[in-house]
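The following block contains the structure, expressed as structure tokens.
Every protein chain of the complex appears in place save one, which is left out.
When the chains are written out, they are named A and B in that same order, and each has its own residue count from 1.
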Amino acid sequence: MGLILDMIGGLLLVSGASFLLFGGLGLVRMPDIFNRIQAGAKTTTLGTLLTLAGAACLQPAWGLKLLLIGVFLIFTNPVSAQVLANAAHRRGTQKTPLTKVDHLAEDRGDKS
Amino acid sequence: MVDVLVTLAAIIAGVAFLLALVRFLLGPTRLDRVVAFDVLTVIAITFIVLAALIEGRGIYLDVALVYALLSFLGVIAVARYLEGRD
Partner (left out) sequence: MNTVMFAISVLLAVAMIGAAFITILAKRPATAMLAAGLVSLFASVLFLFMAAPDVAMTEAAIGSGLTTFLFFFVLGRVRGGRS
């Protein structure tokens, strides 16, 4: 039973690190700051949560601390991504030419 | 067997660290650098958890807890600063 749990924990660790790698790859390859924020925030959140789950499988005694770190990450990481995207949009950062629709600009235009 | 998987995870996280560092080096605007800073902080949390697993000391996780709380503050301050200045 312990061996199976260890194997599951190790595989979760490797998959979480792979999500981090995809996040870094998207951060380098994406053409636009909004795409970069999206790639950076989503993949790193999921990757770190998977890594924490793997660590909890390997060392079940640390479960409470790991759960607390995961809860803080879930609370703070999307908020920082949203604040960054809002700042980029407000500054009028250059969007990629592939952008089809910008609902936030339409809403701001309607209000003012 | 588990040690091999932990080592593999550390190597993959190191490659991700290098990629985020490349984005920090050649980010055209300052907001790109802020995004890279955020991602580097999260990868540092992963490094800390892996180090705690390798060394087998649970006290290391407290540092990761401090990071998860405080990295957010810096990013919010930077975004507020860059937003207010047109």
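Following the convention adopted for this analysis, a contact is a pair of C-beta atoms (placed from the backbone, for glycine too) under 8 Å apart; a residue touches a chain by one contact, two chains touch by 3 or more.
All figures in this text were calculated on a predicted structure; none of them were measured in a lab.
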Chains in view touching the one left out: B
Chain not shown, touching residues in subunit B: 6-7, 10-11, 14, 17-18, 21, 24-25, 30, 33-34, 37, 40-41, 44, 47-48, 51, 54-55, 57, 59-60, 62-63, 66-67, 69-71, 73-74, 77-78, 80-82, 84-85
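The rule we apply is simple: only the chains that are shown with their structure count from here on.
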Of all residues in subunit B, those that touch subunit A in their complex: 1-2, 4-6, 8-10, 12-13, 15-20, 22-23, 29, 31-32, 34-36, 38-39, 42-43, 45-46, 49-50, 52-53, 56, 58, 61-62, 64-65, 68-69, 71-72, 75-76, 79-80, 82-83, 86
Partner subunit B, residues of subunit A touching it in the complex: 6-7, 9-11, 13-14, 16-18, 20-21, 23-25, 27-28, 33, 36-37, 40-41, 44-45, 47-48, 51-52, 54-55, 58-59, 61-62, 65-66, 68-69, 72-73, 76-77, 79-81, 83-84, 86-88, 90-91, 93
